[in-house]
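As structure tokens, the structure follows; a few thoughts come after it.
Omission of a single protein chain aside, the complex is shown with its protein chains in their original locations.
Presenting subunit A:
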Amino acid sequence: MRRRNRGFKLGTKLVKVCKWIFRSKKRSNGYQRLDTTTSCRDYKTKTMTKIYSWGQSLKRGAMKLSSSCSSRSITSFSTDYSRMDREPFEPKPIEVPKGHLAVYVGQKDDDPHRVLVPIIYFNHPLFGELLKEAEREYGYNHPGGITIPCPISEFEKVKTRIAAGKKSTSSTSTRKHRD
């Protein structure tokens, strides 16, 4: 009887620990550390904590690597958009490069593309049209990042046009800056 009981208790504990690991993975980075301390107290399993924190440090290292890679690709300006992560709870890549902003592009029910856009584009009239579209569709109080309801190909075209326009007028704009 006792033995069976013990076996049962261990079972629930295992389930709990598994649940805890599983849940922690889904949390965003900012909350994890706080969570660890409280759950440590609850479970008092030091070995588990150690394994967990080791896993954490691995994950953090991986994150750093990937984010530095992505920011490098952004500065080179070749492919500065990536498919949005399939898992919605996955922590967002926090490292948005300076002077840039992440927007989400896509039409209704599609998975939106996360695109990094230079801040200065926002003051461009062509981009303003896209933003007006966004306002008509979602209003201003849309939670999360700015979502632009247009096909990604359209969006890329507008971006190219703005970039091209910038190059042709770059001489005048630099002069303005010097004034």
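Operating definition for what follows: a contact is a pair of C-beta atoms (placed from the backbone, for glycine too) under 8 Å apart; a residue touches a chain by one contact, two chains touch by 3 or more; residues count from 1.
Keep this in mind: contacts and distances are computed from a predicted model.
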| item | value |
| --- | --- |
| UniProt protein name of the chain not shown, from "WD40-repeat-containing domain protein", "Ras suppressor protein 1", "Pyruvate dehydrogenase E1 component subunit beta" or "protein-serine/threonine phosphatase" | "protein-serine/threonine phosphatase" |
| Chain not shown: contacting residue from A:V105, A:A134 or A:I162 | A:A134 |
| Sites on subunit A contacted by the missing partner chain, in the whole complex | 92, 96, 98-102, 119-120, 122-123, 128, 131, 134-135, 137-146, 176-177, 179 |
